[in-house]
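Sending over a structure as structure tokens; questions will come in a sec.
With one protein chain held back, the other chains of the complex are shown just where they sit.
So that you can tell them apart, the chains are marked A and B in the order they are listed, and the count of residues begins at 1 in each.
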Amino acid sequence: MTLFGTGVLKGLIVTLKNFATSYFRKPDNGGIFTVQYPEERAKEIESFRNFPFLVYDGTPEKIRCVACGICERECPPKCIHIVMETEAGTGKPAKRPAVFEIDYGLCMNCGMCEDVCPFDSIYMDHAFEVTASDRTQELVRPKETLLKSNDYFLKIRPGTATPVDQKRRAAEEKKKTAQAAATPPKTNP
Amino acid sequence: MKEIEFFVDLIFVNAKGWCLDLLGHFLPDWTVVLVSIIISAVVIMVLGPLVMMYLTLLERKVIGRIQNRYGPNRVGKWGLLQPIADGIKMFTKEDIVPAQADKIIHFLAPVIIVIPALMVFLVVPFGERMTAVNLNIGLLYFIAVSSITTIPIFMGSWASRNKYSLLGGMRTAAQMISYEVPMTLSVVPVIMMSQSLSTNTIVMTQAGDMDLHWFVFTPWGLVGFVIFFLCAVAECNRPPFDLPEAESELVAGFHTEYSGMKFALFYMAEYMNAFTLCGIATTLFLGGWQGPLFPSWLWFFGKTFLLICVMIWFRGTFPRFRVDQLMGFAWKFLLPLTLINIPVAALWFFVPEQLAWIYSVPILAVSLWGLVKLNRSFVPEKRIYPLAD
Partner (left out) sequence: MINTKSLEGSQMLEINFGPQHPSTHGVFRMNVFLEGEKICALKPVMGYLHRNHELIAENLPYAAVMAYTDRLDYFNSMANNFGYALAVEKLADIEAPERAAYLRVIMAELARIVNHLMLIGFLLNDLGAFFTPVLYAFREREKILDIFEEVSGSRMMCNYFRFGGVKRDVSAETLAAIKKIVAGFPAFLEEFEALLTENEILCMRCQNVGVLPADLAVNAGITGPVLRASGVNYDLRKVDAYGLYDRFDFKVPLGKKGDVYDRYYVRVLEMRESLKILEQALAKIPQGDILNKKALPFLKAPRNFKPAVGEAYGRIESPKGELGYYLVSDGTPQPWRYHVRAPSLINLTVLEDMCVGQKVADAIIILGSIDIVLGETDR
């Protein structure tokens, strides 16, 4: 039979121990485990996903998105809005988005758009400090704020971006060789 | 050497004396008396809220550390200005009075609650010759005045016209009145030993050699101290006896409908009560300002803050009692124990010390064991759990 009151004392010892260890132990070992946010930051994990962003190569004009609208259709909460650009003279579709908006107020960070995009153009971002003072206007992010360079993508998610780059480069080279193979007959009749 | 010690010991007393001397040169005698009273009053009026402000910070810091986090550390170095920021916030908050509330009583309750909390400071001996008023019934005065606290709490809870408040107020009335009984009785041995109700005399009798003849070092003193301290925790509604404000059950209990500075006054009273109760526990059982080497006021504040830290430690560790268990604990456990403790202490007075140790330890141990046995419904059962496939 244990003495009445020992359980209470045991609890007191546990809290006293934690009080003491908070001064000298490491965070994962009974030390202080909170992160002093604005000064310190939690370790950034590569696969972390927040809101989506659009990738461009080199300059913002060379946007990968062709405004196919698959992400718009598959987005579960329907937070993406795309309007395709038309060529100035002909009025034909230009395979570029004229309007690409994501409503951050609706987006639920599921990553579906990233999964379904066939042109490797939309990916989930690491930026989480996205605030707005107005929920109807400012949270709807236009194309300009969504566009981010491929270098940024390589920086935040090298594990995903590098294979994508390799794949794209290989496809481009294949296209070039195909073109090269296709063009000679024209020059040598 | 002795002079320096004496000087440090009485530094506050002498400082006041010099002030009065200085004024005595060009003021009539009767004003000097008045100024003396005003100085004491002002010191207490400043000390009370100051202690309360920094107790909140201490509590948040200590509990933070217990929970492996920093606690407030943004306002000022180590968060030292946090209480001031809190104060400003409290002052600027909107004061909301429920439409159905009894407005006058709702207003009076937080005002009244601070008064006894401040009045109690009068008889606390902060150091050698540092008692504001050396009442010869100091202890009685303390017990009487501190029990007034029940009334404003109940006033506030009743006037709020809120059911949570009402339940909290009912709990307060029951709890504070029940815990006053064992608390008062646990003090009786001390009064018998020192043959005085004056807090100063009680401290004096605990001097002995090395200034370490504290009552807590005797069996009846230890039992009395533990009971008094537990009752003190219950008396100022602190965990694990914080039923009147039981956050998880009654939202905020009796001060659910208070906001802004009125809420702050309730809070202030609670912390000042915690401080004075710890101070009185120190005075009665831990030898007050008695102690070797260090100046008397340092000993007093050191011991008091140690007790407050224990209160905070309790808060960081324990869940809350239920209302029936709380009352049972007071009436079925603490009260009989104090009643046994009084004759034990009485005999101690007549019997030589060595002999007294021999009988009093077994008596108290057996009665403790017997009380635990008798209160079997409170004693938890051990359980063994089967693991099925």
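In this text, a contact is a pair of C-beta atoms (placed from the backbone, for glycine too) under 8 Å apart; a residue touches a chain by one contact, two chains touch by 3 or more.
Computed from a predicted structure; not experimentally measured.
Asks: Which one, B:Arg74, B:Lys89, B:Lys163 or B:Lys373, makes contact with the chain that was left out?
Replies: B:Lys163
Asks: Determine which one of B:Thr201, B:Gln325 or B:Ser367 touches the chain that has been left out.
Replies: Checking the options B:Thr201, B:Gln325 or B:Ser367, the one contacting the hidden chain is B:Gln325.
Asks: Going by the touch rule given at the top, which residues of chain A touch the chain that is not shown?
Replies: Those residues of chain A that touch the unshown chain are 2, 4-8, 10-11, 13-15, 18, 28, 33, 43, 45-49, 73-74, 76, 108-112, 115-116, 118, 124.
Asks: Which positions on chain B touch the chain that was left off?
Replies: Its contact residues with the unshown chain are 63, 66-69, 163-164, 166-167, 239-240, 242, 246-251, 315-325, 378-381, 383, 385-389.
In this text, only the chains that are shown with their structure count from here on.
Asks: Which of the residues in chain A end up touching chain B in this complex?
Replies: These residues of chain A touch chain B: 2, 4, 7-8, 11-12, 14-16, 18-19, 21-23, 30-34, 36.
Asks: Of all residues in chain B, which touch chain A in the complex?
Replies: Its residues touching chain A are 62, 65-70, 313-314, 316-318, 372, 379-380, 382.
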